[in-house]
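Okay, handing you the structure first.
A single protein chain has been removed from this complex, and every other one stays in its place.
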């Protein structure tokens, strides 16, 4: 299968045009045989993020942070502590001017097996009354879990999700709240909630159809709980690229994050804000929204720095944000 | 072409991973060479649904009903009676606790040729005044036809559309209101309204762009009235799967429906509700909506039954709904 | 590669069904070896559109007009005059009953290199006060540029964009406001704004995600500023067709426009109105909107003319609009 | 208090300008001492509306119908039959071209005491499961009751509510769905739901704040369940006029209905449609909506008839609608 | 009635607190017996606004302009020229930095009699086809007239409407698009459109219910076409103040405009923008909108100037805007 392997699209500019017509093959499998040494996970954890027991946060390159789901022994299943950590971590990142882009992945064998069903606190309540129990579920679980997942979307910096192996149940809620999704060729996704007797209520049913363009397959996935493998996930637009193994994926993810982190933070953060807003509004309202923001942002020094750097063919250095 | 044929995605778990990299071929053609005997159309019509003259309603398996467009001599063209039957039938299904999933197909040579232009009552009015004629069209045709088509969407149970041969004009309005769309390799779709001098006003222009992810091709289809064949329909996301013939498609459709019907009806119906709502609202509003519903639904017995069944590796039995 | 070449989808009806299963190859490359002589650009400019210095407007066939970005020496970069011309031109076309469809392309080597950064008036203001400078930018640049780009969307007639070579920065804002997008195999798109330190504010961030179905790739493009080549643009749904060269593309574009221009203008314009409205509203509101319009439009003579022509197998002749 | 009594505002043109400065007194009390004989309730019931057991429908003048809540022995309390009757009755009126305006009042001692708590079917369900019970309440009570109340709003003809004595609980839901509200000086309103342990869910909490302009008093009424007497109801804008007794109110209501029924039905029904739509949308969307409708309606013969009648000082005669 | 007369609310600070409890009388009639000489209409027309034949534009005080409806011989009826003038005039004012507040009144005996029915071009079309006629009405009359009226709302500066005598039909559309409404005690308003057989389609049905708080009276006015006299208009919130005669009203209007014109134009224009936006959006969206604007505006020099002037008890001088 050697002839199928080519890098049809590379963020570091090695685009080989003769290769383009073979995209049909290469879209199935992104293999890097580059000589860049493998990305080593040697970074020490960032001190300020030490406190999260279910996440590991490191700094693989300047302005990039790497958040790892870090309960490998439980297949990174999502317990109450995880939801609390996740939200606090992304709120901290959102206002941490030493970070401009986030890479999210899972430690161990699995990306995540979804909700930790052993964590009894998740979906129960000791209220005897139906009304009070309903409110307890709403206030104690549903809303805080929704806000935890939404913290990726609300984070002012882009989030690149690198997914390997299984991404099940709550994991789908999680990655659809990110900006960019990558996966290994052995990855699969599973909207699993209906199999445990409930409708997915923390993001999947709300975001999935808005990030892809195939409502028929989305509903089939949601109703049947069948697995969605990486190649079909690529075809329907859930993920941007497929990689032969996790190592290659992490290398590419880091490259992508590093490129994003090198851009004007004013431009990146305003863009993310506008993209999220525009998804949920009419074109006209999206235009008014970005116009209001750009009254300020077009007066930023980043504009001049970026243009000057381009003219002088230098790397621009932007102030903290 | 034998080597192209493989079942890349099967709802009953026979996924052949070595096959996955050939998805690019198999996506064009789903062929089952399984030994499961062909689905025989031997089911007798359900008595309670006898009254519909333009539809045939049978019960191919537990909790599944099969609605067939049943005017084969007129290529299942849609006359006034059809619109009335369709709406009543799906409203009846929606509250019929013996049905949990619906399979929709067309009897005879064609799925449907669209609006029955011989039914003079459809688009005319004997009002001499432009204003009154406008209101007569609105109240006598446009709105009731819209509500008829929308009854698929409003039906609390999922609707799987199995399309063969031609699906023209009003047929496109119809199937885009369903949940899942399957087609045979000889099927084609045609947004035909502009060719008879009018803008499609009962669903196509409103739903088509929301179920696929290719506005450019959608507009080309709408403006030129050209045919969209099954392979391109698959590529742009209008349909989930292609089958070599109608028999294979019906077999797969029934399997899919049977799987859906085996799940918690609380979970399925809440999911459909949330998916429809979320399509038309912002992510935030979609989250609030499903949260309000799950205050009730997380207290349902289905949750416990589903989890218990999973633990005990049994088939759960859910109460009627 | 001869065997890969076939016209899987042709607006003039030569569909070769045996070819369909090869769509997977031909989707990559649309090659016409037809004997139709090449489309010559011999049309003289339409007098009423002489006044636009940055655009060239010709009439290649009945009811079709061709708008060319016409600053080839500056790579059709977009200066202040261009934005003014563009809006006035499309407003003029919108109410010009001799035009029913528009073809948009770029003269010279490039489709467009985007914003003309040499036009100092674009993003600066001599106001010393931050507040007043913000308003000056809003009122002097952002809003008028947005309205200029949106004039394609608001134009009552469909706009077919034929893109060759580079379509950079503001060019992406421009073509996503059109109805149908075609490209040559050497074309590429680039959301370039972040590289000059600003968030795209005249359409790309608002419309791009609504015309395709792959949010992950969209955000990757927006944040990294990488090039999107024609084949990937085809895959994610940004463009409908790829052509081996500009000549073939223009021929196809003209054919498409000619077909659209032959249809009922009442039906076409109502459809465009409804498609734009439905994109920004819920299905229910989209249905109410088209219903209100069709109270009038179903009473138009075009309906009878179209049906009669179909019955008599004649070409219908519609009144001006 | 004789000097306080004057008709500051009369629909039949007897406006006494010297009286205007006494409006402050007369606004409290509309007293007619006119010689017009009292409105006798001698009209026989309209045959087509005989079937409603909880409502009495008569025809007091041309094109006007009078709907009476007609369970005086139960204080017109609202039972399941009432909700069914109400919806069917107003849907029938909506498409009955012999009716152009509706007068709604209550027979007997009370306007209505609200929900009939003795009708056990209203708020209970025999489902043992919380989820199924929730859906049974939604589908069996809440939604059908909401649709029953909303049938006044959806009715294409204006509804004038004439309220005497108590209008409690569901009665407030009912009258806020009407167009115009009149009351006798002894009338009172009471948002009563919280006193029986539930949030009002069939209209009051949704419409009340949109028909008046005093959110502080609205919330006080909703939370405390205190009575709102006619004078304060007048002050905060819930009702348009106060009358010394029911006879005077009915006379005025009938005059108002008769005037409305004498106008162009095209103009009246389009206005009601637009007012309802505009309440729930932005000004811009309201303008687009009425514009789409008036494309048709400005071509109606009613326009010419109305203008001609005005010129010739004749009473216009409009076709049925 | 002398004792009733007091200035309960005066923009120039002469508030007499002992008078407050008599507000109930004085709200009916604002009488100034101040010694300030009557406002003389001696200002010459502003040259740049000479071109409008149906409007007279003068400059009564610094930063204030006075727009007069100026077809007194036709009772300021609104013809096609008027709608064109009005829009152009308010767009000119919107970007004229020498104007900060606008006073709008009518010359002659009447404020305006509404649509000029003698201007045949207004509501007719020579198109023979219903569809084309509909579009001609939409594009030639309805939309341009709507945009003309909406130009008051879109004007970046506040508009104070001073209304005397009759304000009929289109006049109500006009003044409800202004910011502040004042009237003389002999003024009356009349939603007149239904009497000429059409639904008001240029603003009244869309804005009226949003500027007052009494839906019942609004609908009564719309359906019956009865006159609304100044006192009732005051009671329901259509107008802010009533004056004994036009002279007093103009004096007060000019004082109000002068006060507004003395404030920070950044603060005034941002406030008007936010008020208009918030009317049409949820509270949450309104808050996000003003927050985006204030990122810029809080950095304006006006903030410092205003605070410094307050500290130093000086009149602040703001830069042009």
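Per-chain numbering from 1; labels A, B, C, D and E assigned in written order.
Following the convention adopted for this analysis, contacts are C-beta pairs under 8 Å (C-beta built on N, C-alpha and C of every residue); 3 or more make two chains touch, one makes a residue touch a chain.
Not measured: the values here are computed from a predicted model.
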Candidates D:75, D:130 or D:167 - the one touching the absent chain: D:130
Residue in contact with the excluded chain [from E:64, E:135 or E:211]: E:211
Which of E:192, E:219 or E:305 contacts the chain that the document leaves out: E:305
Hidden partner chain, residues of chain B it touches: 289, 292-293, 295-296, 299
Residue numbers in chain E that touch the chain omitted from display: 8-9, 11, 15, 20-21, 23-24, 27, 158, 179-181, 210-214, 236-240, 256, 259-260, 263-264, 266-268, 270-275, 278-279, 282-284, 286-287, 290-300, 302-307, 310, 316
Chain D residues touching the omitted chain (full complex): 1, 24-25, 28-29, 117, 123, 130, 133-135, 137-138, 142-143, 146, 150, 153, 185, 193-203, 205-207, 209-210, 212-220, 222-227, 229-232, 235-237, 279-281
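Note that in this section only the chains that are shown with their structure count from here on.
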Chain pair repeating C-D, as identified from C-E, A-B or A-E when over half of the contact pairs by residue number coincide: A-E
Residue list for chain A, restricted to those that touch at least two other chains: 24, 130, 210, 212-214, 236-237, 279, 292-293, 295-296, 299
